[in-house]
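Take a look at this one; I'll ask things after.
For this depiction, one protein chain was excluded, whereas all remaining protein chains were kept in their positions.
Then we have subunit A:
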Amino acid sequence: MSRFRRNAVVGLALVAALALTSCTSDGDTGPTGDDDSTVTVGLVLEPTDLDIRRTSGAALEQVLIDNVYEGLVSRTADGGIVDTLAENHEISDDGLTYTFTLNDGVVFHSGDELTVDDVVSSLTTVKDDDSLLDNAIYANVTSIAAEGDDTVVITLSAPDSNFLWNLTGRGGLVFEEDDDTDFSTATNGTGPYTLDRWRQGSSISLARFDDYWGDAAQVSEVVFEYIPDATAGVNAIVAGDIDVLTPVDANLREQVEAVDELTITEGRTTDKYTLAFNNQRAPLDDVRVREALRLAIDHEAIIAAIGGAGIEQGGPIPELDPGFEDLTDVRPFDPERARELLAEAGQSDLALTLTIPNIYATTVSNLLVSQFKDVGVTLTVDSVEFGAWLEDVYQNKDYDLSYVDHLEARDFGNWANPEYYFGYDNPEVQSLFQESIAATDEEQASALLAQAARIVAEDHAGDVLYNATALTAIADGITGFPTDSPNARLDLGELAAE
């Protein structure tokens, strides 16, 4: 496609011009990467506010964690945990003491050096303030203390096999002590990029932080362009306006593939597109009805309808998370058996309502309506705004069936929490989950989770319609863009442009 190339040439010329101007105007030369390129990334969902300790949502974590803010540890795209600000960490055999040794020479974007007190105060602030998100991860923590000037020791009252993982989240991020930055619109972290500018409703730009303690970023600027409309996003990358687009709507992938200079990658995710059953409400409190609904669903057809960008997931845990086991045989597509089960339960003429936030396309819900109709269940789709879903379904639990994407990794705990909107109350699952948390051996913790997950699947407490595959379109010359779990974290430390 010559048009794309032409734009690429213009783009290169612009970059070169920018490089020239920055050479002339910018006298100081820090230990920068060797390249002055800008990479523009098209994303869908823009954060509403930048205060990461107070504002929920994956859109914020995706952009800021690892790039602007860092914690002692962070997660890898495929679900592992690595040391970040910590040079290393040790967990005592009883699982009660976590000792982190800090890296040397870490500097905040403000120019101040990271001290052990900054770490202690960051974690303590979240622990002590229950209005902050992730405050709950410190429930078992009895003390967070400095030892010498490069060691932090965290003591727990009971083992918590999730604790280290939880520290990779926003609750474990490290801020400068007594920082008076207005975190709603500005940032001050230790990451390889600084927040350059947030143009609300449009884009967020990050600039390379030249004094980064680790390997400096290879590109001088990353711009996240927010393009809510899937077609507009594809048009933008085809025209060469942006270099990367994630996610690409699977039904539009052919348009991207038609351009020689673009590549589509398929990444794994922990996005579980979940059809939740209100387990507390009749007749969904009857396991026969729940099983019938699951058997009535043709998961293969659903995945085909969304353009093939997903894999089947039979239980509550996706492949990237500990405790995964293939449980698809628990719910084969069997409409006949579904009808029998409904008849047994005395629900041959069942009418249910599906509450679905209007951010999701109607493809899947339309398919569910026809698949359920086939077994005699009349499904009414109630499409609402996300805010209304949060209030009616999530908060007030006033629903029959609900459909949303649960993208958080390692969120099995929701099935062990009877207060959660699933309303699934099974003491056996709850005790297995608690045992897994208390386990000090990783393998043992996973095995216990797998056991609990099987019970949830066999109880048909809910259905995962599919585990999404993330499609990312990347222009030639761009390397190091993470393709696994891109909507949870976008660690751009390795990003480079030719």
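Descriptive notes on the structure:
Going forward, a contact is a pair of C-beta atoms (placed from the backbone, for glycine too) under 8 Å apart; a residue touches a chain by one contact, two chains touch by 3 or more; residues count from 1.
Assume contacts and distances are computed from a predicted model.
Choosing from "Cytochrome c oxidase subunit 2", "ABC-type sugar transport system ATPase subunit", "Fatty acid desaturase" or "ABC transporter permease", the protein name stored in UniProt for the chain missing from the display reads "ABC transporter permease". Only one of A:Ala146, A:Leu390, A:Ala438 or A:Ile455 touches the chain withheld from this view, namely A:Leu390. Summary of contacts with the chain left out: across A:Glu176, A:Glu225 or A:Asp484, the touching residue is A:Glu225. What subunit A contributes to its contact with the hidden chain is residues 3, 6-7, 46, 48-49, 54-57, 130-136, 184-185, 199-203, 205, 223, 225-229, 231-233, 235-236, 238-239, 241, 384-388, 390-392, 394-395.
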